[in-house]
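Right, one structure below, let's go through it.
FYI, not all chains are in this one, though none of them got moved.
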Amino acid sequence: MATARSTEDIDRQRGSLGAAAIGTVGSGSASTLPSHVNAAPAVVAVFETLKVRRESAVLFADIAAPPMNLLGPALVRDLVSLIQQAEADSDLKVLVFRSADPDYFISHVDVNKIKEYRQEAAKLVGEASIALLFRHLSASRLVTIAQIEGRVRAAGSEFVLACDMRFAARETAIFAQPEPAFGAVPGGGGVQHLTRLMGRGRALEVMLSAQDYNADLAERYGWINRALPADALGEFVSSLAHRIAKFPAGSLAAVKDRVNAIALAPVEDFRRDSDLFGEGARNPEGQSRLQAAFKRGFQTRDAEMDLAGLLGALD
Amino acid sequence: MATARSTEDIDRQRGSLGAAAIGTVGSGSASTLPSHVNAAPAVVAVFETLKVRRESAVLFADIAAPPMNLLGPALVRDLVSLIQQAEADSDLKVLVFRSADPDYFISHVDVNKIKEYRQEAAKLVGEASIALLFRHLSASRLVTIAQIEGRVRAAGSEFVLACDMRFAARETAIFAQPEPAFGAVPGGGGVQHLTRLMGRGRALEVMLSAQDYNADLAERYGWINRALPADALGEFVSSLAHRIAKFPAGSLAAVKDRVNAIALAPVEDFRRDSDLFGEGARNPEGQSRLQAAFKRGFQTRDAEMDLAGLLGALD
């Protein structure tokens, strides 16, 4: 827990759960952080696609995978490392995910690297599926909070749905679960979470329409806990995270267990959705629509600012 | 798929799934419809109680059973025909239900013809139960949208709950699930859907109070997807239907399957509610209240404009 490490260090020791790579830093703004319960020093870890800062029992991880925070092999690899290290650190209680990009939190998976990012997920969960990686996070003893600014679509939506709580910037957050537009079923748990959170009718609307939803409507539908003004969001989430982090770890984990027993779908349902996504991604009609989308700029930062419009314009 | 047919034609071939009776028309307003993805000609079918118009892969069915859109044998017969023909037409993806009566979408069942309308339902689902007919619609590969203006009470509410999505006119839509006022349990799936959509407390309130709910409150309770201004509703629903209809049929059906596996109650629960409704309808106290309601105008268009008031005035 003592020293900062390079990305290569982390690469080398990946899989070694015991060796914590979230080290302290002794200078810069981190040193001015408020000290909390455990009086732990401000800490930071080095990942290629995550900027991590620790404050006491809370870890803030900012997703930084330019140009548009695609969920590809690098980001999945780093998420796996982060989760492993965080779970191995018994002093850590709360994990806050944020974005370093104001327009994209997680755009969606890199559809050209499905096999590769799935293999990274397998390193934690033993199966090549981000559905199971996300479910692992939901089942973790760690309390996870998503602070959402910018776009979360498809696997991006599913990642925040896997977190324990979701708070979004009213002015900037945009949500979509648009896989059916490409002939696929959401494969990372979206079906499981959305149906339970918002009920049959709204879940079907959200997925079958492949539309963009703003934060206010996402709140009304139960997609997120609450929409907050962008300029109040960071302080709200930080304050909530530190409040939770003061409470006994055992009761946090026990409450999560009891809630998950009711509301977290079984592994086999996540696995089935993941398999269906894979089948859908190989479907000819879906492939054809995907190619048409690429011609219009799919998986580019500018074109996906209005992905809902792009999808609606496909023939 | 080529020619318009008379109601008698449709009567004659009912049950023959393969023979599509939703034919094209070559004149009138239908010919001015916009052409969509498949460039299919505008089409129309002739039913006694449904006005049907096709636009590409979307079918609009307007309920027109004067004087108050009661769900009796004729309307159930026509719904059965429509569903059979629509499911047999592999080019069709989305079914939109609307009302030709601004005050009533579906008022409720004709309580004097329970046996008769149940027999019509049996022609599709093999059992004399509209609960199973409605569940059939929910489980269909077709995507169904209810565009609600006017009153949907009892089986009317249950019909729109069986649809995949519900959008309602803020100024005119009225919802109720009032069977307990007559000694009965909602028999067409209302208990199953309302409890899952709005939770135990609100579902109990709605059913036990037998009150009318406006569209805004119905939205807050999760009864419908959204309340929209009446003058924007039609365009919103049409646009949504056509958007969905462009997406691959396979993924639409697959998403429905996965959502239904979570949120659509098992057949036996619908059957049980249906049986309980039948028992309740024969209960002496309920019968006595029903007769008192008839004296106050139950099952007449004018008196049911304020059915909640009528029910509250019964001793």
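Each chain carries a letter (A and B) given by its place in the written order, and its residues are counted from 1.
Quick note on the criterion: a contact is a pair of C-beta atoms (placed from the backbone, for glycine too) under 8 Å apart; a residue touches a chain by one contact, two chains touch by 3 or more.
Because the structure is predicted, anything quoted here is derived from the model rather than measured.
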Expanding from the 2 chains in view to the entire complex of this file gives a copy total of 3
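Note that only the chains that are shown with their structure count from here on.
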Rounded to a multiple of 5 degrees, the Cα superposition angle from chain A to chain B is 120
Averaging C-alpha coordinates per chain, one finds the centres of chain A and chain B separated by a number of Å equal to 39
Chain B residues touching chain A in their complex are 37, 143, 163-166, 193, 196-198, 219, 222, 224-225, 240, 243-244, 246-248, 250-252, 254-256, 258-264
Chain A contacts chain B in the complex at 179-186, 191-192, 195-196, 198-205, 207-211, 220, 265, 269, 272-273, 276, 280, 283, 285-286, 289, 312, 314-315
